[in-house]
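Every protein chain but one is kept in place in this view of the complex.
Letters are used for the chains, namely A, B and C, taken in the order the chains are written, and counting of residues starts over at 1 for each.
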Amino acid sequence: MVASAVPAKSAGNRTLSQQFDAVRSYSNRLCEPLEVEDYGIQPMPDASPPKWHLAHTTWFFETFLLKPYLPGYAPLNARYEYLFNSYYNGVGAQFDRLRRGTLSRPTVAEVRHYRTHVDAAMLELLQSSADLELAVEVRSRTVLGLHHEQQHQELLLTDLKYAFGHNPLYPVYMPAAGVDLEPGAQASGEQPLCFDGGIYPLGRATDGCRAEHFDGFCFDNEGPRHEVLLRPYALAPRLVSNSDFLDFIDDGGYRRPELWLANAWTRVRQECWQSPLYWREVDGAWHEYRLSGLAPLLPDAPVLHLSYYEADAYARWARARLPTEAEWEVAAGTSPLLEQAGAWQWTQSSYGPYPGYQPLPGTLGEYNGKFMSEQLVLRGGSRFSPDGHIRNSYRNFFYPPDRWQLTGLRLAYDRPA
Amino acid sequence: MVASAVPAKSAGNRTLSQQFDAVRSYSNRLCEPLEVEDYGIQPMPDASPPKWHLAHTTWFFETFLLKPYLPGYAPLNARYEYLFNSYYNGVGAQFDRLRRGTLSRPTVAEVRHYRTHVDAAMLELLQSSADLELAVEVRSRTVLGLHHEQQHQELLLTDLKYAFGHNPLYPVYMPAAGVDLEPGAQASGEQPLCFDGGIYPLGRATDGCRAEHFDGFCFDNEGPRHEVLLRPYALAPRLVSNSDFLDFIDDGGYRRPELWLANAWTRVRQECWQSPLYWREVDGAWHEYRLSGLAPLLPDAPVLHLSYYEADAYARWARARLPTEAEWEVAAGTSPLLEQAGAWQWTQSSYGPYPGYQPLPGTLGEYNGKFMSEQLVLRGGSRFSPDGHIRNSYRNFFYPPDRWQLTGLRLAYDRPA
Amino acid sequence: MVASAVPAKSAGNRTLSQQFDAVRSYSNRLCEPLEVEDYGIQPMPDASPPKWHLAHTTWFFETFLLKPYLPGYAPLNARYEYLFNSYYNGVGAQFDRLRRGTLSRPTVAEVRHYRTHVDAAMLELLQSSADLELAVEVRSRTVLGLHHEQQHQELLLTDLKYAFGHNPLYPVYMPAAGVDLEPGAQASGEQPLCFDGGIYPLGRATDGCRAEHFDGFCFDNEGPRHEVLLRPYALAPRLVSNSDFLDFIDDGGYRRPELWLANAWTRVRQECWQSPLYWREVDGAWHEYRLSGLAPLLPDAPVLHLSYYEADAYARWARARLPTEAEWEVAAGTSPLLEQAGAWQWTQSSYGPYPGYQPLPGTLGEYNGKFMSEQLVLRGGSRFSPDGHIRNSYRNFFYPPDRWQLTGLRLAYDRPA
Partner (left out) sequence: MVASAVPAKSAGNRTLSQQFDAVRSYSNRLCEPLEVEDYGIQPMPDASPPKWHLAHTTWFFETFLLKPYLPGYAPLNARYEYLFNSYYNGVGAQFDRLRRGTLSRPTVAEVRHYRTHVDAAMLELLQSSADLELAVEVRSRTVLGLHHEQQHQELLLTDLKYAFGHNPLYPVYMPAAGVDLEPGAQASGEQPLCFDGGIYPLGRATDGCRAEHFDGFCFDNEGPRHEVLLRPYALAPRLVSNSDFLDFIDDGGYRRPELWLANAWTRVRQECWQSPLYWREVDGAWHEYRLSGLAPLLPDAPVLHLSYYEADAYARWARARLPTEAEWEVAAGTSPLLEQAGAWQWTQSSYGPYPGYQPLPGTLGEYNGKFMSEQLVLRGGSRFSPDGHIRNSYRNFFYPPDRWQLTGLRLAYDRPA
């Protein structure tokens, strides 16, 4: 988590207002190393400008809290409802997401002013909710909004990394000196972690996502809690490393169709994939762009920025497989190291609803449920994930070709029953 | 199954040579109503020309049986290896699948000659295999090739239907008089079929796909047999009908984003979906194109040619859900009616490997395994499915937006534990 | 002209009915070498199926003559008005031109029947027009329709060549034995043809396109006749040959951006152009697909199937330039050899209206005028051009990247004043 680089006080015992301030401030702090120019660029459709992240997370509070619940609230700018709506059809039309990088206005200063404006109103709202039932709704929506903002804190970093990693000047976000933002060498344990077959509980109780308290929150897609049946399996004790992946490349991995899914192979050829996203050959030696700049590849660090396609092909080459999300979660329940690896780990599980899943009522129900098709679950959390977003039950999800998140893999194996 | 329209003698007690002849002949019989012009067209990328189906299924036998196993076999035309390879990278390069409809040559007569040439050699091979071990391999590859051809028999009809259904003249493949090729009104039972939770076996034992006997065959993806844990559930006793689906449309189904997955809604707007694929409004009344021609919609027939997106949206609108493939298979084990509905039924299950799945060795391993991403499983079989391809364990798979197969849906419901 | 291969009696002294029959029959004769399968394919957006050419030319007579002028005429099929309308917005909507290759129906036999049906009605119309003014209109529209059909006769061959030339089997349309359809070795004259500067007349008197007589007809875009001012210039006595063009290739022509227009260079890289459209390297030797099959390149034949981009790049490499259309026409006025070269010759002149140009009134005005943007004029006529379509004033036009016509080039040079 980046928080290790930019220290934040412990979350415990905070009031919600204090928590609100902590999360909102952290977004600003993440942007401190940026130049004004960095706030506006969208280097590819999925990578939104930092400015947009700052504004959209603010829009969330304005739309779902201030407008419905704070009497007399005056929006700073009526057009922002349209400009910073991401995908909520229930709210109304949305500015074309492919064109977010074309909006030089509002400026960074104006977006900061928007944040200040909304923050002030939010603090007023949080301190004034007299009606008890309303107060519960206000508090739980606020908690959701804060976790939403934390998700965008991670995206802000991955999106920025895409922009910097594709700029021939390879700008530095934060020098490697001192704390490195990105995962380094892993411990060298090689003994597989073995698990028995049987029936296990999976997921969280469904009320976490309506919680009034910041800590202990979970998203609706993490529940309901239910039982799954697992067969005996083993997990590798560490993530596949850069050095491991280099063996795959050197063995012709990117040139052997038999290792790839059909869609994967099509993509490999269309986009001429020959290495992970940020690997660059400089004077015959592999380098990697990280937020600390372009530097020689760290052989013992986990390989990052793999698509599912690449993770799956590597696993096939290694005569192993990817774990299911259930295998991962059950293992993490007893082996906390799984979530300390510093990278999201592709699973073979499609992102879908757990049995009995119900999205939140109303427009907020668009948060998670409508994306439950064609994506795969990732588990574990990355070094860019904020405090609290690394937990056993957390389900991240991306499309099979996506490479711009901090995504790696952990191998899984079948065991005899 | 079309076989009800074009009778075929029972499969039991046939020698493999007889079975070979029966399946091969049936492909030809399916084409009898065609004009020469119909054999060559590819009306969209996924819908191959009938001529291509006839040639590719022949190529399969030539490539995987005659070339490796029949001493002295002389290919009819060396270029066919390239022209009629679908997607087997292990065999070599493939003619661009988007351009299959541009090949006026070989002609239909030449393709028939190719079939005759290969058929004769195959019969020779089947009768001459002296070496026992080789004979086993030859027989099991032949069985696979026949089931492969049967799959293409179904595709030949769906692809032809796409061409005819998009031709403003709406040609008739086979008049409705007598036997109708496509599913008609369903029985009116309304009582849900209820199932208990518990651990159930799923799938077939893994050796079916290497069987030397045509009957009892299964594809590698239908196994290995393994256990799954189900919660109590219910299934609708019949498929959603045209009349049901009309209610969805009349209730604004295609205009209400809250009913649709995000990717689905994007597609609905991009392609202006307003009804199932072959519905046409004629003088203010809904009609449907079927292989018997354009005719008024049959209200009690199952709704066909839905994408997964539409099936999922309908289920959400109906406050139900799609079944998982395990729920479907377990139910079919006790309720054989499930597979008599006449249409493939979308499940919510992503198409992936069962635990312990191993593709066939060598190039034939490209048959099923490499497509295990981004598709969804369909169960049940359709009226176009050949004899023997309607079985409990059969896993069909298509992409969520695909609409050109005979695809409908059966609703599922949670039951209290 | 193909007519040399498929002899036709002289056009002189024919009645219009006889002329009608001659042109219509010739279309059928051109198709005699085809298999039924060949009639339906559209190998790229611009190359329509032979069947479509046969039907559309028939549609022209039905739409512009029979429906308005033959009392009681009953169309064979009401949908044909839509199916075979090419681009006449004044007539109504048009079937998607990109999907012409997906129409297996009407069949070839049905299209022949359509031709017979329309031909009979046309002969009735031509023999019955009592009203004098109407008769003039009927006759001049018929003449236009015949020249329209002749244009499609040439397109039928070029479109077929595209299909055959991109089929890995390289089918033969007509064996080279006897008359070769395509241009062979040119006479070896090397002396440039020199012309003085001055004012010259260009184009035809404007009434040719409304003529009642087949001979002497011209299209509206060939006039009005007007004066142009030319500077002294010279033209090469023969077209650039395959051998010449090979020198360009061997000199790195396709790899040197300084030889190419900006748009041309983009195209060269996007489509990996490395030779003219139908050149194929077989066992290290250049071959060329012609309608007589794939055969070794004829060094002395004119280079064919060049885009304007390639013609322009070659001219730059040769330190020459392309002629203007006025230079070409003036030269052809005194050097009839120019139009005997067997290939269309790119000029540097954009296709636009001559001063005072007026399109035909009404829907027929869509024939030529609306295409007067972004195309370039070609002059000379090719071996595929029908009798009478090779004339000094004839203006052919295509887009700069187009390569599928029989297009070559003749170099031009400035001369001192």
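One rule holds for everything that comes next: contacts are C-beta pairs under 8 Å (C-beta built on N, C-alpha and C of every residue); 3 or more make two chains touch, one makes a residue touch a chain.
Since the model is a prediction, treat every value here as computed from it, not as a measurement.
In the whole complex the chain that is left out makes contact with A, C. Within the whole complex, the absent chain has one touching residue among A:Q42, A:Q153, A:S275 or A:N368, and that is A:Q42. When the missing chain is restored to the complex, the residue among C:P68, C:G90, C:G189 or C:P336 that touches it is C:G90. In the full complex, subunit C contacts the hidden chain through residues 87, 89-90, 199, 226-229, 231, 257-258, 260-265, 308-309, 312, 348, 350, 352-353, 355-356, 365-366, 370-374, 400, 414. Residues 35-43, 51, 77, 79, 82-83, 95, 99, 101-108, 163-164, 166-169, 171 of subunit A touch the missing chain (whole complex, contact as defined above).
As a working rule, only the chains that are shown with their structure count from here on.
Taking each chain's centre as the mean of its CA atoms, C is the chain most distant from subunit B.
Between subunit A and subunit C, the centres computed from C-alpha atoms are 59 Å apart. The mean-CA centres of subunit A and subunit B are about 38 angstrom from one another, to the nearest whole unit.
In subunit A, no residue touches at least two other chains.
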